[in-house]
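Only one protein chain is missing from this complex, and each of the others stays in its spot.
For reference, chains read A and B in written order, and residue numbers begin at 1 within each chain.
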Amino acid sequence: MLRHLPLLTLVVMIGPVLAGLWGALLPALGHLPGAGLTGPSFDAFRTLLAWPGLEQALRLSVTTGVLATALSLLIVVLVTAGWSGTRAFGALQRVLAPILSVPHAAAAFGLAFLIAPSGWLARLTSPWLTGWARPPDLLVIQDPAGLAMTAGLVTKEVPFLLLMTLAALGQVRQDQRLQTARTLGYDRVTGWLKCVFPAVYRQIRLPVYVVLAYSMSVVDVAMILGPTRPPSLSVQIVKWMGDPDLAMRLVAAAGALLQLVLVLLALGLWRLGEVGVARLGRNWLETGRRGRLDPALRLVGIGLGALSAAATLLALLGLAVWSAAGFWAFPDALPDAFTMRNWHRHGPGTLEAAAETFLVAGAATGLALVLVLGCLEAEHRSGRTLTTRGLWLLYLPLLVPQTAFLPGLQILLLSVGADVGRGPVILAHLVFVLPYVFLSLGDAWRAWDPRNAVVAGTLGAPPWRVFWQVRLPMLLRPILTAVAVGVAVSVGQYLPTLLIGGGRVATLTTEAVALASGGDRRAIGVYGLMQTLAALLPFALATLLPALVWRNRRGLHV
Amino acid sequence: MSDVLTLEQVCITDGGQTVIEADCTIAPGDVLTIMGPSGVGKSTLLAFVTGTLKRAFTATGRVLLDGADITALPPHRRQVGILYQDDILFPHMSVGQNLAFGMAPGGTRAERRAAVSAALAEIGLEGFAHRDPATLSGGQAARVQLLRVLLSQPRALLLDEAFSRLDTERRTQIRRLVFDMARDRDLPVLMVTHDAEDAKAAGGRIITLGD
Partner (left out) sequence: MKHLPLAVALCLPLAAAATPDPSDWEAVLEEAEGQTVFWNAWGGSTTTNDFIAWVGERVAEDHGVTLEHVKLTDTADAVTRVVSEKQAGTDSDGAIDLIWINGANFAAMKEADLLFGPFAEQLPNWQYVDTEDKTVRTDFTVPTEGYESPWAMAQVVFMYDTADIDAPMGSMEEILDWSQANPGRFTYPQPPDFLGTTFLKQALVDLTGNPAALQQPVAEADYDAVTAPLWAFLEELTPTLWRQGRAYPQTGPAQLQLIADGEIDMAISFSPGEATAAIANNQLPDTVRTLVLDKGTIGNASFVAIPYNSGSAAGAMVVANFLMSPEAQLRAQDPEVLGYGTVLDMDKLPSDDRAAFEDLDLGIATLSPAELGNVQAEPHPSWMTRIAEDWAARYGTAQ
């Protein structure tokens, strides 16, 4: 049984992705027998290519994706290079998990309110500083270049990449490398870039690719912050999927494949960029320059890092204020009055959605945990470790854009007559929850001293007893953290819930994004806050529970 | 309880390269010491005896305990105990629970607790059953580990640099305790170490590797 678990896990994780791509390929070629259409025909691609917004939509996907990824990576590198091991870095590390768990949609709403011409920043500085009695007519949100959307992505991707970098630092013996560089007269940032970064980047390359693929095809953030004339390709695909005209479904499928190709091309381009940067880097290494700009770079790094963290925290605060706001006119810094009316109105609805959210998240995370623990235990017992190829497979569902395979998966599910609803949504969430749970738990699991298992075994404990009585309790903290990561990932899922749930599965995220179209900031405040709490609560429990359970066991304190 | 531990033409290879070879017999109550610097495969040999050899290695030969071949048995059915240099007490269990973990099942809760208390008293750690292992000193932890192994009633004992982390004074003390108790119980002991003092104190045969 345990031996077959890795294969089962692979099927559960990769199966829907491949099925979804297959399900997009046939309709894209004009083949949708259910609708009486038999291919092959290139009409769908022809319609796609004739869409007047195509060029801009493609450009938007590439520029926002690449810019968001490059900027996030830059911030993470500068912050880590300049500050790792310092007290400021520790502070940043502590707010990392909560910021990371803020769902993309909630962060995007909050940011939208923060930076809009009538947003909080403008209100706080008007009219005494800006002289604005009315909001200026400036195109900040929905700007055609997608800068607002890029900013929204960066605030969320920085914490993700930072977390991945922290995990990598432990494996590359940063301190030794850095110390060596510094004794040779290199300043902090330059020393780090020259001696630590190459090794770190090798470790975080896949997460960077994930960020690129995600940023290029994101839907919820693009719907909230992105331009609309035209929107990015992924948003347009979702719109086509929702068109009552059946032929548009074929165009959506063709668009899905185009999105996939686009992401693959961008990944290829990025890879080329890596080679180029590596070559430049090697030349730079040989120059022997010690880093005159380091103090400035350090300041830029911590500035950008703090700005990105502060933006998220302020955005959340903005949501909180709106959720309790009475009438609030521009340019007042705060509402005329605070009221519980919004919570009375929307509270019950959010509780219902929260129940659905936790049901789906709990089931998906529970399944993921069983599969991941099973795989890790199988790995431990067989002594086989995860190969590089295995790691790629693990990342595959995160590298294939959601808009590339979910439309096809929906078409496929419907054409085989599978009922839509909670069950399929849980399985669709599992595709994304599994890799994150695996990645979150894998390192801690492997870092566990195997001599514990040897000792327990020689004391007469069979493998399952070692697993339940020794390994699981000792790894309670990382396991709960992995659960929290899984729940946060599930809570944040918009597109799988929308497309695979057929509208019947209303989670906090789908409700919040639906409300966003109505622009009622009070309702969005309530839903966005609840959505964030739903993701944060498991992290809080993951921190509190082990401390409570092991309060008398100093060896398990962190 | 008088068993002989035999390693019969054991040869462990890693990708065709021989890591370690051994062919020896250890009588009940005797200590065989394998000496050598770190990295010569001493711990690998012990892993073969406990049945936890890593996949990368290939091994030939047999391990016999009182004439019976245990080479194919899983670790928990071999009845071979091991002590490491680091303190591998399970941090989520109390000292008493650690000891009870290794005891053969059976008896009421009260009886098992009484047995644990009595055993602790025997090594001078009376009243330690409820202690958090993380609060023990190095010497105390070493004694609890020894006790835990002995309570699991092994038929042979392996020592993997078991004393190297202790300071000189404790080291002599614990070493004597381990050897005495092994001798009392007629256990064959296989010790690997890089420390000549340990080898000398063991008083048995010494095989020196990799010089």
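General observations
Throughout what follows, a residue touches a chain if its C-beta (ideal position, glycine included) is under 8 Å from a C-beta of that chain, and two chains touch if they have at least 3 such contacts.
Values in this document were obtained by computation on a predicted structure and should not be read as measured data.
Although it is left out of the displayed model, the omitted chain contacts the following shown chains in the full complex: A.
Residue A:R345 is the one among A:R173, A:R345 or A:R384 that touches the chain missing from this view. Only one of A:S415, A:Q469 or A:T543 touches the chain withheld from this view, namely A:S415.
Checked against the hidden chain, the listed residues A:V11, A:L49, A:A91 or A:L139 yield one contact partner: A:L139. Although one chain is not drawn, the whole complex shows that of A:G82, A:P227, A:G318 or A:G528 it is A:P227 that touches it. The missing chain lies against chain A, touching residues 32, 34-35, 52-53, 56, 116-118, 134-135, 137-139, 141-144, 227-230, 241-244, 246, 249, 325-331, 339, 341, 345-346, 348-349, 410-411, 414-417, 420-421, 502-504, 506, 510-511, 513-515, 517-523.
Throughout what follows, only the chains that are shown with their structure count from here on.
Averaging C-alpha coordinates per chain places the centre of chain A 48 Å away from that of chain B. Considering their complex, residues 47, 50-52, 54-56, 74-82, 84, 86, 88, 90-92, 101-102, 104, 132-135, 148-149, 152, 154 of chain B touch chain A.
On chain A, the positions that touch chain B within their shared complex are 382-384, 449-463, 465, 469-470, 473-474, 476, 550, 552-556.
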